[in-house]
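Right, I'll just put the structure down here and ask away after.
With one protein chain held back, the other chains of the complex are shown just where they sit.
On to subunit A.
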């Protein structure tokens, strides 16, 4: 199961220090064990912290991958060590498109091939529906579209085995939502 999904920058942002990412969309598919000792507000704060901690190594992985391959990087995966905020050795799957990264945080032993396919599908829809690479700020104001997208393609963090017909049906539902 997927723990969270992020869309964030992997290019320099003037308002931020070097190496930091601006998170444009984040969705944490709770709950997590051991979270009970905290209040809901504290839990939310922890989630936000985790997401920022997550975005940073993705940013450097993207940069290194681009550098090593002469600018042709596309996707990659690494594991987050046993850090305080991520007790299980979770897997980070990322997909880079120009200045943006789409990142999934998964449990260990996830079917990575399925996750990769799922991530590409989600990214494709996001790019189409939100004009992410354009000059506007739709991603921020129309984040309900991403929610609706995830609701169908990654419900509660569940990766789905979708053949092209299941996919098509969901695509139609998504298109119908977006047109409203």
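Going forward, a residue touches a chain if its C-beta (ideal position, glycine included) is under 8 Å from a C-beta of that chain, and two chains touch if they have at least 3 such contacts; residues count from 1.
Definition applied: contacts and distances are computed from a predicted model.
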Complex minus one chain; that chain's UniProt name from "Cell cycle checkpoint protein RAD1-like", "Mic1 domain-containing protein", "Adaptor related protein complex 5 subunit zeta 1" or "Cytochrome c oxidase subunit 6C" is "Adaptor related protein complex 5 subunit zeta 1"
Across the whole complex, the chain not displayed is touched by subunit A residues 1, 9, 11, 13-15, 22, 24, 26, 28-33, 35-36, 38-41, 43-45, 48-49, 60-61, 64-65, 67-68, 75-79, 81, 98-100, 107, 109, 111-114, 116-117, 133-137, 139-144, 147-148, 151, 155-167, 169, 177, 180
